[in-house]
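Note that one protein chain is taken out, while the other chains of the complex remain in position.
Right after this comes chain A.
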Amino acid sequence: MKVLKVPARTIAVFVLPCLLLYVCLVFVPILVSFYSGLLKWDGITTAKFVGLANFGDMFWNDPVFWPSVRRTLLYALASMLEIPLCLGMAILLHRYLKRGNTLASIYFTPVILSVVIIGQLWKTIYNPTSMGGMLNGLLISLGLDNWTHNWLTEPKIAMYSIYFVSLWQYFGYHLLIQFTGVSNIPEELYEAAKIDGADGLKADRYITLPLIIPIFKISIVLAFIGSLQAFDMVMVMTAGGPAHATDVISTHMYNSSFLSLKYGYGSALATFLVILCLTFTVAINFVFNKLEKKYS
């Protein structure tokens, strides 16, 4: 800064508009929602201040809350575990194909489709046999009749069916990110390594992995946040049903605020979601910063 000799006041003037917008559109609503979490309020009539009662209910009295937290975290875990797979695939694409980016773009296509379309599409694929579901039809034609299920309505299976669709949709997204990362590693490094006798997997281990860490982190954070956003996919496919079997935190929040008309309670859930997000993002960053330091 001193080298450029820009006075602090000028910086402030340039930063201010954005900062104001950011504070008004991000921090203020979050604080308001924290506050609403302390109210007993149906969103329409006068609110009553009840302190932390909503949070008490949430942690100890709500039979839907903890299972939905578990499902949300499992969702996040599954999406994060997908990233190494994407990275492996990206390395293969880069190494063995001349025009790997064409293929990467093709894998990317599900991402540009709206979640509603994806949801409807997979709903028909998952349909029960009697309604001509494609997946069940396929299983039957393979002679695996007893593997057929009502994929979206059996409480024990439904959630996994939804996870799978999300993983399928975002595979191409993370693949593309990792592919770009891998492509940006200078070719000279590999050539130099080859002379030193490091090729193939060894080169991956000592060159690709350390250099890809920042990109890898981006994917992990995006996957994590994305899976907490899972609202739309769940809403289209099952709306949280049957009987809350596929409720995640965000759908539970929606149902509480708008269907049960417990706006205050819904805000408490939102607060929990924000805190959960912040905690995990800080944790993810901490881990990756350590890793980056180790290799730089």
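Just so we're on the same page, contacts are C-beta pairs under 8 Å (C-beta built on N, C-alpha and C of every residue); 3 or more make two chains touch, one makes a residue touch a chain; residues count from 1.
The rule we apply is simple: contacts and distances are computed from a predicted model.
A single chain of the complex does not appear, and UniProt lists its protein name as "Extracellular solute-binding protein", one of "Protein-arginine kinase", "Diguanylate cyclase", "Peptidase E" or "Extracellular solute-binding protein". Listed for chain A, the residues touching the missing chain in the whole complex are 25-27, 29-30, 42-46, 61, 123, 126-131, 150, 152-155, 221, 225, 228-229, 231-232, 235, 237-239, 241-245, 250, 254-255, 258-263, 270, 273-274, 277-278, 281-282, 284-286, 289.
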